[in-house]
Every structure is written in C-alpha cells, then in structure tokens.
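Worksheet: one structure, shown below.
The complex appears here without one of its protein chains, the remainder shown in place.
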Amino acid sequence: MFQEFTWAFIVGHVNYWLFIVLMMTGLYIVVARSNLVKKLVGLNIFQVAVFMLYISMGKITGGTAPIFPVDMQIDPDVIYSNPLPHVLILTAIVVGIATTSLALALIVRIREEYNTIEEDGILDIERVLVEQENATHGDAMGGRA
Amino acid sequence: MLVVTALAVVRTLSLFAVVMLSGVFSFLSALLLVTMDAVDVAFTEAAVGAGISTVLMFSTLSLTSRHEKPSRQSPLVPLFVVIVTGAALFYGTLDMPNYGAADAPAMVYLYPEFMERSPHEIGVPNIVTGILASYRGYDTMGETAVVFTAGVGVLLLLSGLKGRRRKEDEDDEKRGNS
Partner (left out) sequence: MRHHLILRVVTKLLVGPIILLALYVQFHGDFSPGGGFQAGVIMAVAFITYGIVFSVAKVQQVFPPWLVHKMMGLGVLIYAGTGVVSLFMGYNFLDYSALSPHHPEHGQHYGILAVEFGVGITVTGVMVAIYYAFASRPPVISDEEW
C-alpha cells in the first residue's frame, strides 16, 4: 500500500487530508467542550469542511466557473468545472443555516429553564431532579423515576 | 489559515471571540471556494455564514452568557475518538482520484450530458441556476419547505407565549380565588 506514495500522489491528495484535519477539529469541539454555543460553532466548522471536501471533487485543472458567456457563444476549447456538486452544496448550506437557527432558539430556551448553558451544569441539575422524583414517586414506579 | 482559525476556536474561552472567529472562518472558506471555481457556493457561504449566522449567534449571546467555563472532563477520550475517525477517513481518501483530474468518476457520468443539453433545453447562461431550478427543481422545492419549517419552528419556540400563558394563569387564579 505504501509503494504508491509518489510525489504526484501526495500533491494530489494533500487538500483532502487538510479538509479531514478541519473536520476532526470541528468534531473535537463538539465532543470535548461542554458549552452549547461552542458546540454549535464546532458543528459549523465540521459542516464547512465537508462542503469543501465535496466541492474539491468537482474541480478540473485548467477549468473555469460553470457559467456560459452572456450571448451563449460557447467556445468548445474552454473547460468548465463540474456544476453538479455546486448545486448539492447550495442546498446543504441553506439547510445548515436552518438547523443552526433552530439550535440557537433551543439554546435560548434552555438558558431560561436551567439558568446555564454548560452541559455539566445541566446534567447536575437533571441528576438532582431525578433523585427528587425517585424520593417522592419511587415506590409507585418500581424504584425508578 | 483555516486550520489556525479552527484551533483558535478550540482554545478560546470568551464566547464573543469564538463567534467572531467563526465569522472569519466562513469568510476564509468563501475565498477558498472561489479558487476552486465554485462562485455561487462562495457567494452563498459568505452571505449566510459570515452574515446571518454571525448576527444570530450574537443575538443568542446577548440572551445567554458571554464566557465559557473550562471543561471538567479529561480530553483523552475525545482525542482518541477523533484520532480513530481521522485515521479511518485518511484510509478512505487513499482510493480517491487526484485533485483536478479530468477522468475522475464524478466527471464521467452526468457532467458531459449537462454541458451538452443545457444550452439547448434551458438556454440560461448560469448552469448552476439551470440545474437548481429546472433539472433538480424538486430538491429546491423541498429546500424552500425546509427553510419555511425552520422559520415556523423558531417562531413557535421564541414567540413569548410562556409569558402570556403565565399571565393568563395568574388572572385565572385571581378570579378563581376571589
């Protein structure tokens, strides 16, 4: 497997590896940090890295943006980059902003209910609530609330 | 540059700086998308990511808090998860074609057809708009419905109904007790 690591192979693949590094940074922020707003920023970083990985698959060396001239005199020598990934990623960006805005609204409501947006603080409050529920209703529900 | 910005987001504790860095990240990624010939996508990413997303996050910050508390857990388990996932993805990219290759599988199946048939059947110079609105019109209709649903969802969550309902409950109690 390692015989094919020629210089051309490395140069042709280094952009994919950089986007994987970005993706993993975003994933680390989502998993390791406990503040909800920071998790959302990490998720956005992950999303943008995935978009760029997709778009880099559509580029042709020596190509140009996929827009014909206005008078539609198409020169057959000009190479255009592949427009299909652009269309898919346009939809994905708009869906991403929709989910981000909904997540921000949820964060505002969580702050109102629990008075904190740190995940550790929310888990502590939930643990205390569950113990209280167990103490009052535990027998009627078989020992578990 | 992008990697430096993302690593700065990991380390920063002030949420104001984190939101500004996310705006900078979106703007830099829009520049990178232009070099990859995706001008429509760069336009949308700059407008949406560096514009609307930053404004909404600042509105959320003014309604929640400004600083992050340092995390109590150890970073070893997340690091392990991230390294394993990254290694699996790296192994997956070994099979991918070189960047910019003209004989990649993505260029062989639908791309020549779009390029030949689009001037005759649609006649619109911007091929991306032609595919988005005509060849793949169903997807765009679903996407518009998604945006509409997100708007309705945010209005349901943040319409201030709780304050009104609590006031109604207090009025009912006053009327019931007296």
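Labels A and B are assigned to the chains in the order they are written; within every chain, residues are numbered from 1.
To be clear about the criterion, a residue touches a chain if its C-beta (ideal position, glycine included) is under 8 Å from a C-beta of that chain, and two chains touch if they have at least 3 such contacts.
Since the structure is predicted, the reported quantities are computational estimates derived from the model, not experimental observations.
*Asks:* What are the shown chains that the omitted chain is in contact with?
*Replies:* Every shown chain touched by the left-out chain: A, B.
*Asks:* Any idea which of B:Val3, B:Ala17, B:Leu31 or B:Leu155 touches the chain not displayed?
*Replies:* The missing chain is touched by B:Leu155.
*Asks:* In the complete complex, which positions of chain A touch the hidden chain?
*Replies:* That gives, for chain A, the contact residues 65, 67, 70, 90, 94, 101, 104-105, 108, 111.
*Asks:* Touching the hidden chain in the full complex, which residues of chain B are there? Just list them.
*Replies:* 39-40, 43-44, 47-48, 51-52, 55-56, 59-66, 121-126, 128-130, 132-134, 137-138, 140-141, 144-145, 147-148, 150-152, 154-155, 157-160
To be clear about the criterion, only the chains that are shown with their structure count from here on.
*Asks:* With chain centres defined as C-alpha means, what is the inter-centre distance between chain A and chain B in Å?
*Replies:* Using C-alpha averages as centres, the distance is 7 Å.
*Asks:* Within the complex, which stretch of chain A touches chain B?
*Replies:* Residues 1, 8-9, 12-13, 15-18, 20-29, 31-35, 37-38, 40-42, 44-45, 48, 51-52, 55-61, 63-70, 72, 74, 79-87, 89-91, 93-102, 104-109, 111, 116-118, 120.
*Asks:* Hey, which residues of chain B end up touching chain A in the complex?
*Replies:* 2-3, 6-7, 9-10, 15, 18-19, 21-22, 25-26, 29, 32-33, 36-41, 44-45, 48-49, 52-53, 56-57, 59-61, 63-65, 68-69, 71-73, 75, 78-79, 81-83, 85-86, 89-90, 93-94, 96-102, 104, 106-107, 110-111, 114-115, 119, 123, 125-128, 131-132, 136, 139-140, 143, 146-147, 149-150, 153-154, 157-158
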